[in-house]
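One structure below.
Only one protein chain is missing; all other protein chains are in place.
And then subunit A:
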Amino acid sequence: MREEETRYFRRIEARLDEAFDLAEAAKATGYDPKTEVEIPVAKDMADRVENILGIDGVAERVRELEGEMSREEAALELVTDFVDGNVGDYDSREGKVEGAVRTAVALLTEGVVAAPIEGIDRVEILENDDGTEFVNVYYAGPIRSAGGTAQALSVLVADYARSLLDIDEYKARTDEVERYVEEVNLYDKETGLQYSPKDKESRFIAENMPIMLDGEATGDEEVSGYRDLERVDTNSARGGMCLVMAEGIALKAPKIQRYTRQLDEVDWPWLQDLIDGTIGKDDGKAAKADDAGDDADEADDAEADPDADADDAESDAPDGPNRVEPATKFLRDLIAGRPVFGHPSAPGGFRLRYGRARNHGFATAGVHPATMHIVDDFIATGTQIKTERPGKAGGVVPVDSIEGPTVRLANGDVRRIDDPEEAEELQNGVEKILDLGEYLVNFGEFVENNHPLAPASYVFEWWIQDFEATEANVQALRDDPAVDLEEPSVEDALSWATEFDAPLHPVYTYLWHDISVERFDALADAVAAGEVVAAEADGGTTAALEHDNEPERGLEGTLVLDNTPEIREALEHLLVAHRQTDETLRVPVWRPLARSLGLTDDRERTWELDDLSERAREWDDGDNAVEAVNEVAPFTVRERAPTRIGNRMGRPEKSERRDLSPAVHTLFPIGEAGGSQRDVGDAARHRGESGKRGQISVRLGRRKCPDCGAFGFKSKCPDCGGHTEPHYECDDCGTVLEPDESGRVYCERCDWDVESAEWQDIDLNTEYRDALERVGERESSFQILKGVKGLTSANKTPEPIEKGVLRAKHDVSSFKDGTVRYDMTDLPVTAVRPEELDVTADHFRELGYETDIDGEPLRFDDQLVELKVQDIVLSNGAARHMMQTADFVDDLLEQFYGLDRFYEIEERDDLIGELVFGMAPHTSAAVVGRVVGFTTAAVGYAHPYFHAAKRRNCDGDEDCVMLLMDGLLNFSKEYLPDKRGGQMDAPLVMSSRIDPSEIDDEAHNMDIVRQYPREFYEATLRMEDPDDWEDEVTIAEEYLGTDREYTGFDHTHDTTDIAAGPDLSAYKTLGSMMDKMDAQLFLARKLRAVDETDVAERVIEYHFLPDLIGNLRAFSRQETRCLDCGEKYRRMPLSGDCRECGGRVNLTVHQGSVNKYMDTAIQVAEEFDCRDYTKQRLEVLEKSLESVFENDKNKQSGIADFM
């Protein structure tokens, strides 16, 4: 590590220590469940693993092994330690296997996710039918967060431990095997799997698996075939097991095989058959396609295979260019209000451009901010899109150094819009969006998704390398102020193309591949027959086109063509800027067009269709004119945009405070006394059955003061001020017990678990008044103070009400673990300008930034600076919320703990340099981050390594930040729910510094260069394997473990503002679902790349119909609820009234919620001419609704009734 980084981490750790000391002092006052801070700091991964698992000695051993071997190997090595009893304190064989399996999963997930504690319930040793013993591993849903490799390896580890312990293999019964097959299918249908194994694969795995995979029921749907099996507890799908089997074993077979080969004790020869797909009786055509293993899009790709094969077979006569096959998967489950931007590979959709912008990479998509506006503001920074390739989804980032959209305006102008402001102005005048502009994808994305390189658009950064490869003196041109290499004049471009052997400059390269040879021929005729009028005399030129008529460009005058549908469409598809009137098409910049059409400068036609070679005429069945262009034009013309990428909107971006529903200010139970709002004030005034104000009965943990022996529920003894401990007393025999190592409290004599919680009658009124007084607040200092109905933690330890009072005062609310959180969509950024973060260069220098990316001293606000690894940018909303939290924390320190204030925030800038915790759902480790600035985008920008340390990528995922001091003071494990998943999403441990080797390795696949080599672009045309280019295009992985691991993240594309484009997606600003859907369909009609009928069809199919069907089903089997007391009834009481309170009972699903979409759906189906099948489904449903909700005897009578 370099000096600079050492300083950086020390700085963070110094502030952390400062906070820690103060928090320890606060905790020492004894008001909290524990007297010390409950989030331990982990120095490295080994620490985290040990802390999460709670198994002593693991960290030390892990560190020993880490230097010698890979993490996977270390996991296997540890099995021996567990079996021999060197690590962990397990007596039973079950315990040893369990410890080894948990440790393996923890290791492979870098000790961050909750899978090792929540995803593995237990390990059992059971008996085979032949009397031998076998191992059963019992998985739970949260194993999902471990990912396929760790899941699969957990099985291998269990098997290894099994063999070392000399336990026999599991011998599955036939019905159990079939059960696996059925269950995996059921789970896939119900929840969905990344990879759906074929029946024979499931069967094969089940038959060969040497240990039994079992688990908790996770769904409601039950299997119908293989039910009530003796060794399977449930008839529902066991989600954890299904995941391990499908996404673990089936999908990662090649990876596991690598490790089984290293172990003598473990032999899984059947893996080879699984990998080869040579299993089962039938031809195995389906399974074989999956040997690559990782690609979930396989099915789609497989469909495409025949074509590709056909090409290969006739390689001697290639009849078209290399193209990736359209994939439709991203269109599945389309929902109302989230528009499709492009159908699969459809012309007019996004054009693939390679490169990485500074706010880009790691599952993001770079889109021009003008495009964001042009699609009716549906895309904002951070909006998730589901994409055709290379991955499945990505978060959108604004990049304005790529091309914007091309549109046809109502006034007849066809032009590209590269200015977001202009896009905003013209938004309403857009008649057709002919092209969405470019779509920036970085090379690493292809590596990560193991997707063959798709043919690249011809762009400046490629052309300039082509140009440099010629004899031209490019450096001289660069230095020449009269020459603009990126936007050259027509004259320059044509002369470079003809004089040197470089292809025509991309600015003048039109999309020839999008028109047919026939049309190309017609266009050549039309242009030859057109008329050139002097620019000055061209009355039709509008202000909007003036730019293109600047002297050096429009010197030749404007070309005027007859407006025929064929020619108009040809120009539109070529993306030639022009103006349309009723009779004419006016093309101001026409010379490159004419030359590409094989015309002379005098527009004389020098070729006939018959002159073209057969190859050019038949290229891509005559649908692609690019070969024809190359035969007739005096220069080489490359394909401008060979790869189009379809996509649609996924989730909208997010930047919102996380409130429980209803919001909770204090984790103090008040039962039903506070009404549905859980208002503590109301509850305190409430007269219960006793008639005394505020007397309530709630379940609370019983605690005992070790000093004076008094009992109570508070953590600090009200009598003597001592710190109390939970008191466990067996209800039956009265024995006082202590928790064992695993935290379990068990009464041997009575054979049951003992809890400290009991029903206690408390005087809430007094508690509440005392709390207000203690912190010196009045009830008027907040609107409402909300408690909870009951506590869900094991010991039912309540929070001091005082904390709630102060939270309510500052309008922040608590999560289930006592922390205050704010959620944001994750986005990466590797270099920033202080200016765009609404801070100054001074601020940055104070934070320790010294130079910009070029090594120049940091002096100005607009200098580009490489972001440090734990620095984060808060959205404006998050900053506001953090300020409120800081005020709350300061008040808490001062008024509750009686200590000094810590933050003293007066203005937003005071937040700069403060530390926060970043934490993702399904994980149990927080990462310390430092605030360096603010953004208007509704996202959290941070270094990709910061996100990866939380095990997030940036494909539209969101997670939260907490203020450091709030976490230290208010988090307690005591508050966590005592149920499956309760430990998830809680900061059980924190990482104070990020070690790039110990984060999700997805982030290592980000490329960090300034330029991709020319050969790379050429390789994309051959659709080569991205792995072969890792050496030429450096990815971050290269520098792991070196001095450069924290720095040197270069990018190929800059962008002016990382928050450009709309602040919020239209999806969030439009009101009702109907408005959103109308806007979605309106946009579908405007977009050339979108088939609006298909969109309408899908909205009905995937949104309206399931909603209608689901609600109708729900209606006819619904629960009911008492309107007065909230009691729920599975079925309507025969008495009609509430059995609890005599109140009015009503339905939970009403007619209104069932048929809310009916009319709209029918209308959309009509308007967009959907299939009869769809229309009839709606018809049948409409009749069903009528039949259920209309009285046959009370229908509107027609005139016939009176005749």
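To be clear about the criterion, contacts are C-beta pairs under 8 Å (C-beta built on N, C-alpha and C of every residue); 3 or more make two chains touch, one makes a residue touch a chain; residues count from 1.
One rule holds in what follows: contacts and distances are computed from a predicted model.
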{"item": "Undepicted complex member, UniProt protein name, chosen from \"Cbb3-type cytochrome c oxidase subunit I\", \"Extracellular solute-binding protein\", \"siroheme decarboxylase\" or \"DNA polymerase II small subunit\"", "value": "\"DNA polymerase II small subunit\""}
{"item": "Contact partner of the left-out chain, one of A:Asp199, A:Glu216, A:Asp811 or A:Asp1124", "value": "A:Asp199"}
{"item": "Which residue of A:Asp276, A:Glu1166 or A:Glu1190 touches the chain not shown here", "value": "A:Glu1190"}
{"item": "Residue, one of A:Asp91, A:Asp166, A:Asp854 or A:Asp1172, that touches the chain absent here", "value": "A:Asp1172"}
{"item": "Residues of subunit A in contact with the chain not shown", "value": "178, 182, 185, 199, 222-228, 235, 1105, 1109, 1112-1113, 1115-1120, 1130-1136, 1139, 1145-1147, 1150-1151, 1154, 1172-1173, 1176-1177, 1179-1181, 1183-1185, 1187-1194"}
